[in-house]
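Missing here is one protein chain; the remaining ones are kept as they sit in the complex.
Our next item is subunit A:
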Amino acid sequence: MEPAEAEFLAEKELVTIVPSFSMDRVHLIGGDLGPFNPGLPVEVPVWLAVNLKQRQKCRLVPPAWMDVEKLEEIRDQERKEDTFTPMPSPYYMELTKLLLNYASDNIPKADEIRTLVKDTWDTRMAKLRLSADSFVRQQEAHAKLDNLTLMEINTIGTFLTQALDHMYKLRTNLQPAESSQSQDF
């Protein structure tokens, strides 16, 4: 899966916005949205929130976890533990990127949040590489990783499976070579 696809999936997550326009309930395939009352918070999917924000039709209310203190806690926890810790949202990376790109003016301390999320992400990626490494090294048959988000799985999924395929091929090729060699004796 492409990162863009993961992002697309993340866009169905609900966020709260404060619209600056008035509109009745909208009936869409995915469900009803609205009604939109100016000044009254309403939950909408991210794609709509971003769209409205770009047209300056709303003010975004950042999700509860998008807060410097909470993210610091999460980052520290992530650094402290060897395993993956649960993330505040299954799409934390995508949401951070989308919301900070389009609505950074509505998010207090946007830069700090960006850094914190990036730090957390880096820590997790390092852990992921480490576990992949030990997985390959120890020639394990299976491994289980908890609390990974979709985007994280995507970063390593294709590469790891292909790499394992190649290694498998190499190993199976190596085997007959050895045996033939031994036959020579």
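Here is the rule we go by: a residue touches a chain if its C-beta (ideal position, glycine included) is under 8 Å from a C-beta of that chain, and two chains touch if they have at least 3 such contacts; residues count from 1.
Convention: contacts and distances are computed from a predicted model.
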Task: Hidden subunit of the complex - UniProt protein name among "3-methyl-2-oxobutanoate dehydrogenase (2-methylpropanoyl-transferring)", "AP-3 complex subunit beta", "WD repeat and HMG-box DNA-binding protein 1" or "dolichyl-diphosphooligosaccharide--protein glycotransferase" - done: "WD repeat and HMG-box DNA-binding protein 1"
Task: Among A:20, A:134 or A:162, residue touching the chain not depicted - done: A:20
TODO: With the missing chain put back, which residues of subunit A would touch it? List them for me.
DONE: 16, 18, 20-22, 38-41, 56-57, 61, 108
